[in-house]
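These notes concern the structure reproduced below.
Only one protein chain is missing from this complex, and each of the others stays in its spot.
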Amino acid sequence: MKKSKQFWVFAVLAIAIYAAIQFMISGGFLNNFYSNTLIFMGINIMLAVSLHLVIGITGQFSLGHAGFLAVGAYVSAILTMKLDLPFIAAILIAGIAAALAGLVVGIPSLRLRGDYLAIATLGFAEIIRIIFLNIDYVGGAAGMQVTHLTTWTYTFICLFVTILVIVNFTNSRHGRACIAVRENEIAADAMGINTTYYKVLAFAIGSFFAGVAGALYAHNFYIIQPANFGFLKSIDILIYVVLGGLGSLSGAIVATILLTIVSTFLQDFPETRMIIYSLVLIIVMLYRPKGLMGKMEFTDYLKMWMKPKGGSQHEQ
Amino acid sequence: GCSQDDKDGASGSKDSDEIKIGVNLELSGAVASYGTSEADGIQLAVDEINDDGGIDGKKIKLVKIDNKSDAAEATNAAIKLTTQENVVAIIGAATSGATVAQAQIANDNKTPLISPSGTSPTVTVNEKGEVNEFVFRTSFIDPFQGTVAANFAANDLGVKNVAIFSDNASDYSKGLAASFKEDFEKAGGKVVAEESYVAKDSDFRSTLTRIKSAKPEFIFIPGYYEEVGLIVKQAREMGIDVPLMGADGWDSPTLMDLAGADALNNTFTTNHYSSDDPDGAVKAFNDKFNEEYGKSPDAFNALGYDTVYLLKDAIERAGSVDSTKIKDALAETDGLDLVTGNYSVDENHHPIKSATILEYKDGEQVFNTKVNP
Amino acid sequence: MLSVQDLNVYYGSIHALKGVSLEVNEGEIVTLIGANGAGKSTLLKTLSGLLKPKEGSIHYLGNPINGKPAQSIVKMGVSQVPEGRRVFADMTVEENIELGAYLRKDKAEIDKDLKKVYSIFPRLYERRKQTAGTLSGGEQQMLAMGRAIMARPKLLLLDEPSMGLAPLMVKTIFETVKDISEAGTTILLVEQNAHIALSIADRGYVIETGRVILSGTAAELQASEEVKNAYLGGH
Amino acid sequence: MSSEVLLDVQSAGIQFGGLKAVSGFNLKINKGELVGLIGPNGAGKTTSFNLLTGVYVPTEGEIFFDGKKINGLPPFKITRLGMSRTFQNIRLFDELSVLDNVKVAYHTHAKDSVMSSVFRMPSYFKSEHEMETKALEFLKIFELDKYKDETAKNLPYGKQRRLEIARALAANPHLLLLDEPAAGMNPFETKELMDLIAFIRKQFGLTILLIEHDMNLVMGICERIYVLDHGVLLAEGSPEEIRNNPKVIEAYLGEEVV
Partner (left out) sequence: MEWIQQLVNGISLGSIYALIALGYTMVYGIIKLINFAHGEIFMIGAFIGYISISGWGLGFFPALLLSMAVCALLGVLIERIAYKRLRNATRIAALITAIGVSLLIQNGVIYFRGAQPAAYPQVFENKSFNFLGAQISTQAILILSVSVVLMLVLQFIVHKTKIGKAMRAVSYDAEAAKLMGINVDNTISATFAIGSALAGAAGVIFGIYYTKIDPLMGVIPGLKAFVAAVLGGIGIIPGAVAGGLVLGVVETVVSALGFSLWRDAAAFIILILILIFKPSGIFGKNTREKV
């Protein structure tokens, strides 16, 4: 079938990218700085893509993604540092713990709409952060030192799985149900869709991958502190999703890559860095209010390109 | 770290007539005020040194990176400084957390890292108790000031029942509170109230009300002047008139403005130095800073400034810009006179500095006692 | 009174009006009929200044008004009852009606008109303290009409005023339209219900995919085979 | 009219604040009937639809569908029992394609689980295929198949109405509720719609309840008509009876009627 061919193209392309980069890292062509930037980028993409499922696909305005990142980071750190579990197990359990946290947060709050939901999720994320702040077992404000275990390979595999699962989910009847909830909740309900179930499901899946990202995050930056997971972190993730184009997974990826590059590049201008960064944000939004890619995906462009007179085709 | 063996060979900057020093500070984000203050102090010192002909004829070139008060960014910045910029050493970060985030990188890349104000013991000694070979600090560690304050309260002020009001978001503050408590209880005193606040709060009245009803004779407030100024002011407004005491985090001319001279009467701090110390170096620094920035320096300015001189001394003694030699020289620093006091380093890379106890009297910081480690 | 020449309007790349020209004389009721998506609403929105035409001119009382902001066109006496009612959902019925008179300053006259609106639509009076969003579809349509009447327009643009109304109410609305017209207001009426529209109109235009394809007096159009087949349901 | 009762509303009602929007509403529909619901604006017609479909929970009375009590059930459960509707103000999934709009409605009849779609197991492809063919079938009936890839919100109004009906049909209902399906259509289009309603009713063996103000349509195709006024039932009967009912004429139709 056509869809499965698409999958294989995607898979081969992904493996090629992975191999090329891995080769450059082990061959010493990419120094530590670049490989670390790539890892950072990968983690950010996972965060953006998982939030995209919640906001872009299901239309639930969550401002609490950093909370699930925190759960993943802390749980995985406890597992590797205190319980000496292998990293892979820590990654998985971190995802599951974050998904559970997603359920706990989602079930009461997803009945709220719009900004009320935003503030409730923000509140939950802050509560999560404050809980970690007050647990001495994980170091309180001083945080927890974590061994560096994240590698490009781990990052890539997790990223690949994240994208694959979310793309496949989106392009299924379940994903369509989520989009229907986004487009018109009342009509979705009237069409027999259990809107609460799908909202919570999307939220839990999104949280799961945020948790996985958290595990990679914790094991990449040597230390985790509650201060790293404040609401500004949630906003950073939100920016990726919106800047790329709400509803476009490709957009979320492109925006994350671009912003990470911009941010890295701006390190050379420490005093004006945030000024330029904020100007970039404002200008992009002013000139591309629908985000860099609007609702388009790479595959849409590909189709348009292969079928020049194909008009407006929309997949998903 | 397999690609790091080119460290000594290919790093072009090391043979040039410049010494590249990385600066990895909180220039934006939540604690930008600490980072920017230190950056000012650092810049002043570097300008001075360069105007004087540099270190062994080589000019210092700073490579500044803003870590946005975020540990992840700090890690990233440290990697950039070590692997891209090939700096000789890194100064930063202002907070312990962001410094710890770089410690491993400094060790792996054999680049000395000096935190001007990372006071937590874990900055230089990791959780397993091993010393981070390449990591140093300019400031005291927390326990030392806590001990000094506890002894001062118990012996000099002779109080028995005290309260502690610390900043839960800061490991600095928590560390001080813990060591104060331990030593004060050892000295036979009693802690009748232990309360916390969170940095960036502005209203402390409800907790102060609680403290007041515990009737302490003395309150230890280890925190940064931004909050302490408000705490002192609000405490006095609420009729709490017992002696208050803090540590070097209090040191800033702004504290006086925030709290008001009256409120600050009957308060004490431990500090590295006294800015009205007649000692020439301190006065010269004060004047120069005033001239350059149009304001009086605070502790962060001074620590940033001193960090550059600490490094300069090590490079001169190492006689080379080889990182390992600089590290060795840093570890042997002994009796170096800095603005923030006479500095030596112990085997845990903790500084051995004398502390001064200052008292605020009608808007003036007055020298009270000097305590040697 | 209103003269439109060669109007071209786009939505992005969609060419919605392709060279539309029409005239409305003082005191007339002119109706626009046309299938769904023909561009009728687009035309009315352009006349009110909500859309900017790419080409062409609109003259109202001899003055060019194309490109002017909506509020200055309203000030000149052009008022519109928009498609889909567009009432201010969270404001009360009364507040909605009062907003119709936003640009007027004559308090006494406003009160009089308010009473008049309530007498035309007693249902609105019953519901005057209710928020407009909870009104039934028909009630909202009445409200939108009432709101437009409050502006005392010289030219009233009506976009499908009978949509969703009960038969009795349709009658009331069209009687009201006639009354308003007799009181001296010129009317441009967009309507799906071509029977009724043509029965009260003086003249009409037929629009199809952005073009005027037919025009004439109401009687002429009612008699036209083309109109009969396409818009009157074949009889 | 001796066949099975499909919908049985027993003195249902709802109150908003002080306003009794609908009260003491009794309605019985047999399997296979086509029933009209008319009444002045604000009479409570849409509200009674909302009661039936679970959008509002009745504050009084009971509703039985296919013998089951359904008041209090959430809308999606009622839909799954076999009742679907269109809305007075069109509510499409604006950004979805025409085809996907219909697929969403078929959703409840597909079987593949979340896991099977995420891991693209055979049941996923089977169910996608089934959904696609079914959806296309419905689109064809409504002559919308050539717009299948168009974004729903870009359709002209009349086509949007048709799409809404197609979507409601794809939910595979026994009872279809249509709220003013002919609103905004000209007489010609209304005529087409009447034929279409008659067709789908026969094709799918549907029972239909519709709200409409266009008397040509109501009188033309409904077998029985209920008249609501001020939230209470004013009359019930055949089109002929209703047309000549003086109370209905006074409250709703006006003197000179079709």
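The letters A, B, C and D name the chains in turn, as written, and every chain counts its residues from 1.
Criterion: contacts are C-beta pairs under 8 Å (C-beta built on N, C-alpha and C of every residue); 3 or more make two chains touch, one makes a residue touch a chain.
Worth saying up front: this structure is predicted, and the values here are computed from it rather than measured.
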Which of B:V198, B:A284 or B:V366 sits in contact with the chain that's absent?
B:V198
By the document's definition of touch, the residue of A:F10, A:F61 or A:F298 touching the omitted chain is A:F61
May I ask which residue of C:K75, C:K112 or C:K178 touches the chain that does not appear here?
C:K75
Which residue among A:I45, A:A94 or A:V242 touches the omitted chain?
A:V242
Of the residues in chain C, which ones touch the absent chain?
48-50, 69-71, 74-75, 79-80, 82, 86-91, 95, 98-100, 102-103, 131, 133-134, 147, 151
Write the list of chain A residues that the hidden chain touches.
55, 61, 108-109, 111-113, 115-116, 118-120, 122-124, 126-127, 130-131, 133-134, 186, 231, 235, 238-239, 242-243, 246, 271-272, 274-275, 277-279, 281-282, 285-286, 289-291
Across the whole complex, the chain not displayed is touched by chain B residues 27-28, 30, 32-33, 35-37, 40, 168, 195-198, 200, 202-203, 205-207, 209-210, 213, 226, 229-230, 233, 237-239, 252, 254, 256-260, 298
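In the analysis below, only the chains that are shown with their structure count from here on.
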Between chain A and chain C, how many steps is the shortest route if every step has to go to a touching chain?
2
To get from chain B to chain C along touching chains, fewest steps?
3
Let me have the rounded angstrom distance from the C-alpha centre of chain A over to the C-alpha centre of chain D, please.
40
Per the C-alpha centroid definition, the whole-Å distance linking chain C and chain D comes out as 30
For chain A, residue numbers touching 2 or more other chains are none
Which residues does chain C have that touch at least 2 chains other than itself?
none
Among line, ring, star, complete and other, the chain touch graph is line
Listing every touching pair of chains gives A-B, A-D, C-D
Chain A residues touching chain D - in the complex, by the definition given at the top
1, 3-4, 7, 165, 168-169, 171-177, 179-180, 183-184, 186-195, 201, 247, 295, 311-314, 316
Give every residue of chain B touching chain A within the complex, in rising order.
1-4, 23, 25, 27-28, 30, 64-66, 68-72, 75-77, 79-80, 82-84, 96-97, 100-105, 120, 122, 126-127, 168-171, 174
Given the complex, residues on chain A that touch chain B span 28, 31-33, 36-37, 40, 133-134, 140-143, 145, 148, 217, 220-225, 227-228, 230, 264, 267, 270-271, 273-274
